[in-house]
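Every protein chain except one is present and positioned as in the full complex.
Chain naming follows the written order as A, B and C, and within any one chain the residues start at number 1.
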Amino acid sequence: MAPFGVDLDYVAVAALFCIGLYMLVAKSNLLKKLLGLNVMETSVFAFIVTSGMVEGGDPPLLVAGAQPPFASPIPQAMVLTGIVVVVSVTAVALSLIVQIYAHYGTLEVDELKERP
Amino acid sequence: MKGWALALVVVVAATLAIGVQGLPTHDAPEAPIHDHVGARYVERGVEETGMRNLVGAVLLNYRGFDTMVEVVVIFTALAAVLALPRAGSVADAPEALPVSPVVLFVVRLLAPFIALFAIALLFRGHVSPGGGFQAGALFGALFVALGLVLGRRGAARLVPERARPWLQAAAPLTFAAVAALGWALTGSFLGFPQAPELHAVREAMALALEVAIAVGGGVILGSLFQTMEA
Amino acid sequence: MSVAWEQLLPWAVALPFVGAALTPVLAARSPRWTGPWAWGVVLATVAVTVGLVAHVAEAGAFTYAIGGWSGAYGIELRFDRFAAWVLPLSLLFAVIVPFSWRYVVVSLEPARWGAFYALLLLVMGGMIGFSITGDLFNLFVFMEVTSLSSYALVAVGGRGVAAWAALKYLFLGAVASLLALLGTALLFVLTGSLNLADVAARLGPDVARGPVLIAFAALVTSFLVKAAVFPLHVWLPDAHAIAPSPVSAVLSGLVVKTGIVGLVRVVQLFHAADAVPLAGFHLALAWLGAVSIVMGAFLAIFQDDLKLMLAYSTISNVGYIVLGFGLAAPYAAVGASVHVVNHALIKTTLFLAAGALIHQTGFRTLSDLRGVARAMPQTAAVMAIGAVSIVGLPPTAGFLCKWYIALGAFEADRAPFGFALVFGALFIFVYYIRMVNALYFQAPVHARVAEATEVPWSMRAPLLLLAASCLVLGLLGGAPLAFVEPAVAGVLPVGGP
Partner (left out) sequence: MSDLFDAVMLALLLATALAVARARDLVAAVVLFSMYGLTLCLVWQHRGAPDVAITEAAVGAGVTTVLFLIAVARTRREERR
């Protein structure tokens, strides 16, 4: 979709990336930071999937009745892999966050920095 | 802090805005993404892999090595969580999450259907959207939902204690086994035989991978949930 | 009978992964055997890698098409001389794993043994895969295995502080991985390919410059974070100092090097494609390296905590490597490549020896550990050999590397960098002298230090072996340099020296 010569999809993806980045760097709460990281990651996935789309294209399922052009299967496979990677990292991060809270009693970075 | 963060975001936004300018339009069929490797997959994928779902063909066959490493990544997450010191003693662990009766009812109602849907995704993955990962994710989600309903003990009983480590390792091990089989049959690691008389073998190999990914992935997601909740 | 070594390349990755997957299975039956099992897996992997390296030294670089899909149509492994040079780093696991037996038994409850060894094997497999893959996305996935297991290994040792250090590492590491994925995605959109060589071939002059530059910047930034080059090093000191000592050795000696390997791969790609102004980039890299050398060494001087000092020393030494590649002069690049391995060996020695001292005395600062050499002469001697090697006194390998990098600086007409190098070497000299002085020439202040006993053999044997290797690598002199020279030819705008 590109009205006025601007690729709206890519603009939206870039905006999501920036929102996630803002959460990651500006928020003090660890869980909010992690949510920001997830938003950033999904924005990159959205970029990858979008790049493989084609105007009026069908999903890359070559069953009876499917018409070319097809969306490219490679970006979709990459993103499937990526989603699983991200959930793995998120699970480990959440376990660490729970431990940090159990020990320090806070999730705010500025308070954590003051403790030894 | 906030000002510094905003400045960083503005810089990144500007960089991305410039970067977006020169990118090929994604909707155009003549973009490099559709024209080089992608074109061959669309053209010959079905013949070369025997799978009509090309995403599955890429995941299991053309780029199967990525998927092998990816199941190792999930396994790593499990090993990571299991290697961490246990949080607190049993005494200060909070009780199970409070769950409303409506949720309980809905989960009980939906559980068989979710399971059915996951199995359908698994076994029809070569001709329709779906496949091992999607089914595994659904199994995992089902695990989590049942954990809410049955409580920790009940959910733990779904997977027998003795089989658990094997099931958690199922995906990487099956991948290695299939890779070795391909090595023996075709001479290349993770190779799928293409000869017509070996099509049944090829399908069996793909199915073994799908099932292992679904079971292994589902069990690991469920274990992650249980370890975090415990 | 000749073994078809090419055929074994994917197993160099698959073996540690299978071993890791089976470790928890074994742990469920008898946790005691997980350590020896992990060691067995490491030795098998090392046997394969050594065979492969010998094969490459003889027959030259080769590629392996996974699943028979050659070129860009599948995933290709590429085993060139640079990979052959960094791959033997996995040898170090063969001493780190037995060293950690005692630590594991003393510090972790049996339920966690399996997971700990599994993570060590996963780091190893991930690093091997990272160095041999010829595919951009595959590079990313391998990087994730290595990173994710490293985050967890940092947190294994303790509750609050360790978890916080690990989480900081995780956040920065995840952003770095995300940047690598973004760069990969951009290159894929521009060329339609993920194969490193194919991408390089297709990044022709008609491809838009803006996205290419962003992809390049994203990939380079990602690997600079992983390599902990100065302004991007903030995650390193805490993570490396707080982690259990065998883990510190793995992280500081080996995992940091994945950033360097990634950097080399990216520069290779863009050099072949001639798509970005590499001259300016090399200059920036050289500056970053020089700043890292000086700042890392400077900050290390002020550390009383032994492991924290070693961690800052890693930043400084990575600076040497980055400077060496940044100078883009043949001598410097050869020196830098050798220093990759050299520093891995020495830093592993130092961290394990530090771990041994901490393990036996319970103290971790230099002021508490004063005079420990009297009670633990062998461990202290290993520490001293490591210090002499890393400072780079003439007979050791450290000297040769730095000498080559300095030669490169003059060769490239960048004498100021030569001064940065000398300056940094002076700082490094100061703090290692301080360390040796504290261990040897000061009186013990704690009874526990004065009465400490030498470490058990499961720890002592690895230490002595490592110290001997440090000396041997130094005495080998030019031999490693000769092996690496052809390897760096592809990394540079100009041919070998």
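Everything that follows uses one rule, which is that a contact is a pair of C-beta atoms (placed from the backbone, for glycine too) under 8 Å apart; a residue touches a chain by one contact, two chains touch by 3 or more.
From a predicted model like this one, the values you see are computed outputs, not experimental measurements.
When the full complex is examined, the chain removed from view is found to touch A, B.
Residue-wise, the contact with the chain that is not shown comes from B:133, picked out of B:41, B:65, B:133 or B:175.
Residue positions on chain A in contact with the hidden chain: 1, 8-9, 12, 15-16, 19-20, 22-23, 27-29, 31-32, 34-36, 38-39, 42, 45-46, 49-50, 52-54, 57-61, 70-71, 76, 79-80, 83-84, 86-87, 90-91, 94, 97-98, 101-102, 106-108, in rising order.
Along chain B, the points of touch with the absent chain fall at residues 53, 55-56, 87, 94, 97, 121, 129-131, 133-134, 137-138, 140-141, 144, 221, 224-225, 228-229.
Criterion: only the chains that are shown with their structure count from here on.
Most remote chain with respect to chain B, judged by CA-atom centres, is C. Rounded to whole angstrom, the centroid-to-centroid distance between chain A and chain C, based on C-alpha atoms, equals 29 Å. With each centre defined as the average position of its C-alpha atoms, the distance from chain A to chain B rounds to 16 Å.
Across the assembly, chain A contributes 51, 74-75, 78, 81, 85, 88-89, 92, 96, 99, 102 as residues in contact with two or more other chains. In chain C, the residues that touch at least two other chains are 137, 141, 144, 148, 151-152, 155, 159, 163, 188-189, 194.
Partner chain B is touched in their complex by these residues of chain A: 1-2, 7, 9-11, 14-15, 17-18, 21-22, 25-26, 28, 50-55, 57, 59-63, 68-70, 72-78, 80-81, 84-85, 87-89, 91-92, 94-96, 98-99, 102, 110.
By the touch criterion given at the top, residues 7, 10-11, 14, 17-18, 20-22, 24-25, 27-28, 64-69, 72-75, 111-112, 114-116, 118-119, 122, 125, 129, 135, 137-138, 141-142, 144-145, 148-149, 151-153, 155-156, 158-159, 163, 186, 188-194, 202, 208-211, 213-214, 217 of chain C touch chain B in their complex.
Chain contact summary for the complex, chain C toward chain A: residues 137, 141, 144, 148, 151-152, 155, 159-161, 163-164, 166-167, 170-171, 174-175, 178, 181-182, 185, 188-189, 194.
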